[in-house]
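The complex appears here minus one protein chain, its other protein chains still in place.
What follows is chain A.
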Amino acid sequence: MSADAAKTEVPAQFPDAAGHFGTFGGRFVPEALVAALDELANAHQAAMADEVFRDEFAGLLRDYAGTPSLLYEARRFSAQVGARVLLKREDLNHTGAHKVRNVLGQALLTRRMGKRRVIAETGAGQHGVATATAAALFDLECVVYMGQVDTERQALNVARMRMLGATVVPVTTGSRTLKDAMNEAMRDWVANVDETHYLIGTAAGPHPFPALVRDFVRGIGDEARAQCLDLTGGLPDAVTACVGGGSNALGIFHAFTDDPQVRLYGFEAGGEGMDTGRHAASITGGSTGVLHGTRTFVLQDADGQTQESHSISAGLDYPGVGPEHAWLHDTGRATYQPVTDAEAMAAFELLCRTEGIIPAIESAHALAGTLAIAPKLTAELGRPPTIVVNLSGRGDKDVHTAGEYFGILDKE
């Protein structure tokens, strides 16, 4: 992969004006949404060029979300990995994950467009909670769509959203999970597009969402790059992240795409194993298709019907992936590999025990992937590598799942 990375030229302006990353991305939407997507694309362009907007966003990230997040050298974990591991501590942000960056940016844009209502889809509830948080802060009406299966297994997050003033709508169609919540949010948006912004939770969906979300989370990588230079005097050998829809991974990758010596690794949810078919690895286990408004890698059957994904991590349990990742995979600039539930949970436990940090199970996939690639990188470089891992979120929300997994909950 290192040789490939060095060969690949990454053009400066991506996506193109119509939202294409190579053959991926674009807009596969009802015509009724095109006007709103154009409005959003224009607002995004104007906002990014507007110093007042950028200052306000930076101020919120600093004073409200608590960024820049730390880059922490995890020495005891490093010893187990056989690499110098630097953790980008997005788990310390307000609301406990990188997602707060995206919602604050989009909430500011919502206000800029003069809209008073936001809707969102959520799987585990993390993005729903983040959206409800921003809606409270910005005094916006907030409706969150959540698959009925998820409202039942994530009852605490449903309560958090309600405390923050949001309305949670359980979605009872299809597989009753994240992808169906996304369909339902799209349906709401078509019907209420004049006063409503669809605050999408990851770098997927129709143009301009993938570019817009990336721009709001790319501070992760900008900070990490500067922090790594400060701390080590050089760039890392590799940057790793988990990939669900792909926002935290793009967020940390972007600052490094023009540094060909920095390898980029995205770890997808391998669920029960790629050979079982029960996974959520769209790039490594899927094929090119159109889902939720964009052309990308999709888990689908021979007729193009979306297949259900499976992962112990609700945040990675999605049968598609953002189109920029599809393109980074295609060009070879980033490498994507699956990590099974079992591997992720072993890494989860290892971080708990070596560092006193309980990671989100999503982030545990990045840790497990890092464990897997370290020996190969060591062999390649002839020395232990320096690896920046995006610790995208904290594990409070996962305590129940992990407790059951490890069998450490007291029986009633």
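Note that contacts are C-beta pairs under 8 Å (C-beta built on N, C-alpha and C of every residue); 3 or more make two chains touch, one makes a residue touch a chain; residues count from 1.
To be clear about the criterion, contacts and distances are computed from a predicted model.
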> For the chain omitted from this view, which of "Tryptophan synthase alpha chain", "Transport permease protein", "Xanthine dehydrogenase YagR molybdenum-binding subunit" or "Cytochrome c" is its UniProt protein name?
Replying inline: "Tryptophan synthase alpha chain"
> Looking at the whole complex, which of A:P236, A:G251, A:G293 or A:P359 touches the chain that is not displayed?
Replying inline: A:G293
> Just one of A:H127, A:K179 or A:R218 touches the chain that is missing; which is it?
Replying inline: A:K179
>> Which candidate, A:E31, A:E51 or A:D230, sits in contact with the chain we can't see?
In response: A:E31
>> On chain A, where is the contact patch with the chain that was removed from view?
In response: 18, 26-36, 173-174, 179-180, 183, 186-187, 190-194, 289-293, 298, 300, 302-306
